[in-house]
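Yeah, one chain of the complex is gone here, protein chain that is, but the others are all in their spots.
For reference, chains read A, B and C in written order, and residue numbers begin at 1 within each chain.
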C-alpha cells in the first residue's frame, strides 16, 4: 500500500449539520486504516477532519449539503469540505480554538469563500512516514 | 431520532474496486448507530450493503467510480449502489450465495442494468422497530 | 459496536450544591449541545460547583472545549467552579494545544 502512485478519491456528502460529521471522521479513519498511519496520526486526522467540517457547517446555508472529498496520494491525504455559504460576501476565519487545533493536527489548512461556497481544505501526512 | 420524517441522504463515492467496500460498510453502521437498530440489524445491514456493492463492483467498468447512496426515512434505510457497467447489454443477476445472503439480510433487493449503469438497490428495516 | 459508534452519553448526579456530569463517547458539535443544556438545567436547579467527568470521553473537539468554557462561565467563572475529572491523553493533548489546561482544575 505504501507505493500507490495515482490518487484515490473518496467523496462523502450529507446534510450540512452537526449530527453527521461523525460520518466524515469514520471515513477518514477507515481510509487510512490500512496505511502507515500510527494511532496518533489517525487521531490527528480525525480531529482535523472534524474541525474542518464543523467550520464549514457553521457557515453553511440551512438545509444545504456538505461535500467532503478525500484524496489519498501515497500516504498524504488532502481533505476538502464545501457547502453553499450562508453569507458569501463576508470574510470568514476559523475561531482561535479551531485554528490552534488545525495547526497542531494537520500539516496545512485553509478556509475561504469561493463562488458562493464556504470551503475548507487540509493536508495531512503521517508523522512517521519513513517507519 | 425515531420520529425523523424527512429523508436523510448520504452519498459515498469511491473507485469501483473491492479495496474500498469496507468504507460503505463503515458508513452503513455509522449511519444507524444512533437509531433503533439492534446489533443483529446492524450486522445484517453491513452484510447486505457489502454484498450489494460487491455485486455492482463485479460488473463495473475498470477504473470507474462506485456511487453508494443511503437514504434514511424514520428507521427504514434504502441503499443504491451504481457504477458504469462493463457490459450494458448483458442481463445480470446475483449468483446464488449473494442472492441467499441478500434475501436473509435485507427486506428487499434488486439488481439491474439501467442506462449504461449497473445498479443495485436494497431496503432494510430493523427487525425490532417497535422495541 | 459500542466502540465503533462512539455514541455520546451523559449522566448527572447532584449532592447538595455540587453536581457531577459524567460524559462518555464522542463529544463533538452535536453532543456539545446536550452538555450545554444539562449545565443550564443544573445551574437553574441551584448547582454552585460542577465536576465534569471526562474519563470515558473517546473524542473531543473545539465544540466540546467550548462547552467546558461555557460551563465555567455559567457557574460564575470562578477558578473552582468547574473541575475536570480524569481527562484521557487525547483530551489532555487538546487542552494543551489550545492553552486551556491551566484554566481548569483537573481532578
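By our rule, a residue touches a chain if its C-beta (ideal position, glycine included) is under 8 Å from a C-beta of that chain, and two chains touch if they have at least 3 such contacts.
Source: prediction; values computed, not measured.
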With respect to the chain omitted from the figure, which of A:10, A:42, A:101 or A:118 is a touching residue? A:42
Among B:6, B:19 or B:93, single out the residue that touches the unshown chain. B:19
May I ask which residue of A:33, A:110 or A:127 touches the chain that does not appear here? A:33
For the chain that got dropped from the picture, name the residues of chain B it touches. 18-19, 21-22, 25, 43, 46-47, 50-51, 54, 57, 95-98, 100-101, 104-105
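Here, only the chains that are shown with their structure count from here on.
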Junction residues of chain B - those touching two or more other chains: 30
Set of chain C residues in contact with two or more other chains: 6
